[in-house]
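Excluded from the complex is one protein chain; the other protein chains are retained at their positions.
Right after this comes chain A.
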């Protein structure tokens, strides 16, 4: 019924609805659309990179443009595609899994999204304004601080703004999971996806400030003449490397842990079995998160930190393999003895196991400092992190999307197309990246615009480029699937997969207040427990009563727009102080909106009991 209303409304009204919404489900959809868009953009950049490397000494793109491509590919994929897609799943699912009507701070949730989006747009404006950043997504100083033009300024400001959004989002999910769980949903009854979202949010809380600080220092170096990273002024460029990786390493876990959560839920649902070793899985997650902060210098083995530091970080890094191994075996034993149904969601999860195990293997190999002297900054590393980020995170996102699509949109993604997507992408992925391990060891450093003729690198690169095309085809088929499904996809009921967790106890898509009555949780896999005891759905924990909901607001959008405008002012004031006016206008918009938000009472509204009853009868 909400559908038919939507159809009657004009496009403008729908637009306004999304601009002002504070509903976590709609915010999830916006993260999905924006993240998906940036994923395609990053993919396009990747294709240009691979085309340039199809043969030795190719001149498809210029050296300078190539550096812009690799920088933007990495930055886009990590910050603007993977992160938001993870946030899309978290938004769509976490409140439902814990039996909540929304997140703890719906207003902040919307603010987080708009900050991310405007930050991402600001960063990409650089393409049209004299050139994108070109110092690598790691932006090592002093290459980044001396990079001419404004590219790196856009990097600094863009990431600062979108990073603030991520930090806000992380805090919001932390509070949501701590405070908003339904009665009976103790910590040790939370589904693994919620657990991983929880740990990921903690990591965001501690990791992003390091990036914020680093970006501020770089902003001062580039825009205001300081010399934090400038050796000739007594600064030190290695400090940037530390700050970047103190953020950057946990970032990897920020991305992968929710993917682990997806796989845990998917494996358990489609083998019709309780997750094997639930407690161990939870503690492994916590341990990975904790150790993730102790290992950043393994990105810096060749910096010259000395054998003591290298050894400590080597051993700490290897230690992470233990909880990760625990997870792999627990997944395998979840499948063991199960009734395994292989559909698209499950295919991505099953494809993940060998792919990620390979990525984990090379991870341990890279942890061996004295061996890393050979791997570091070569294609071996490129292969490794694509195995964990594509083989782990991207597979996880695809699996999660197939799994929760019915819940988010009320329709089931086409299975045949889903399988075609998986197989082309999976084959393409291994074609592209497996050979790169060898390219690296054969002497091909990463970030090489060209490789020379007669150095034995031609064949491997050709294979790699061919593989990339398969991945592109897979991605296109998925897009087609999305379109076709939204036009004539099979309608989904509340519980299409015989699910185990709370989100499957409510309609697909859920009403905007999620749960008419807050459910009572009686154990792990609450819905499964009820079903196995012969009940149709959850037992309510409260009588039917009025529901309090927050009002929408345009302020988060306006605030982010303010920062976006100020961003341009900060960048261009280095040429002409008149641009500072933009800073004042932008910051004025921001502060003004904050003032309105603080002074104007917004108590939300109530959905009345009678309306709920009417709805229930339909």
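The definition used in the following text is that a residue touches a chain if its C-beta (ideal position, glycine included) is under 8 Å from a C-beta of that chain, and two chains touch if they have at least 3 such contacts; residues count from 1.
Everything that follows uses one rule, which is that contacts and distances are computed from a predicted model.
For the chain of the complex excluded from view, the name given in UniProt is "Cytochrome c oxidase subunit 2" [choices: "3-isopropylmalate dehydratase large subunit", "Thiolase family protein", "Cytochrome c oxidase subunit 2" or "Tryptophan synthase beta chain"]. From the set A:125, A:369 or A:612, the residue in touch with the chain omitted from the display is A:369, counting the whole complex. Which of A:16, A:51, A:140 or A:220 touches the hidden chain is settled by the complete complex: it is A:140. The missing chain, though absent from the display, is touched by one residue of A:180, A:280, A:561 or A:585; that residue is A:280. Contact with the chain that does not appear here is found for just one residue of A:20, A:212 or A:237, A:237. Where chain A meets the omitted chain, the residues involved are 62-64, 67, 135-136, 140, 142-143, 146, 231-232, 235-238, 271-274, 276-280, 302-304, 306-307, 310-311, 314-315, 318-319, 321-322, 325-326, 328-330, 332-333, 335-342, 350, 353-354, 357-358, 361-362, 364-365, 367-374, 376-378, 438, 441-443, 445-452, 454-457, 532.
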